[in-house]
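Apart from one protein chain that is not included, each protein chain of the complex appears where it belongs.
What follows is chain A.
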Amino acid sequence: MKNFIKVLIAECHKQHRNYFNNMLIYVSLFLWPLLSFMASYYSYKAFDVEGSIVSYISGGNMPVFLLIGYMGMSFFRSVVQSAWHFSQERQGGTLEYIYLSPASRIAVIFGNALSSVFEGSVAMVVFGMLLIFYNKAALNINLFGLMAVIPIFLCASLCWGAFMNACFLYSRDSDFLFTVLEEPMEIFAGVKIPVNIFPQWARLISCIFPLTYALEALRQVTLNAAGIGDMKKVFIISIIIILVLFSATLITIYVVERHMRKTGNFILF
């Protein structure tokens, strides 16, 4: 366990030092979400959203609804990007040395994701302050609900990041996952469009993304003052998703190493 924690911290520190001082991080964590937020906000502004079928959306809190969406998106995007960076360790040759060592693969994978959760948290704080500064009156927060939602939000993103890391390790060609997952996540997870108004087929796709549940929970507790009791269903689904992702990550890590030992597929060049 001691070694597991050592590796977890080391990987987290390495990933943070390696990527967080990179300009790309600031652009993807702050600039793109802000620009996307503005695009969505002004698109909605042309329409009357009063009388929406979604309980927490009104003309007054539309910007807050969107800001929460992009805050969550920024968080989850950072873990997907981190996984993509992690896959580049194959080209850099460092992945081979990680696998040459006896370090726990689970600690490496989760340590890596943990680093981006930390970075996402910084973005979350910035977005949160923007929220308060922009339209404090539109917020209707249940503090206990929020305190229960934030750990679930963090765990869901950590497990999603770890799962992505494990998937990106599987093959040299898994970079396509980045493209496949990033845009659909923004569309289907309810970042700018509430999932409730989606047709049935689109809701099925929404179910795949943990961000869907994380955003629903976050909006309920910050805009509807929903308490822990009201959120029981979302909490249970989120916990199930976290457990499924965690198990899938462990299985993938095991399968990846077996596959790599068979194919010698540790490096690209």
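The working rule: contacts are C-beta pairs under 8 Å (C-beta built on N, C-alpha and C of every residue); 3 or more make two chains touch, one makes a residue touch a chain; residues count from 1.
Just so we're on the same page, contacts and distances are computed from a predicted model.
A single chain of the complex does not appear, and UniProt lists its protein name as "ABC-2 type transport system ATP-binding protein", one of "Cellulose synthase", "ABC-2 type transport system ATP-binding protein", "Acetyl-CoA acyltransferase" or "Anti-sigma factor antagonist".
When you scan A:99, A:178 or A:198 for touch with the missing chain, the hit is A:99. When the missing chain is restored to the complex, the residue among A:151, A:199, A:229 or A:264 that touches it is A:264. For chain A, the residues touching the chain absent from view are 2-3, 6-7, 9-11, 13-14, 17-19, 21-22, 92-94, 96-103, 108, 260-264, 266.
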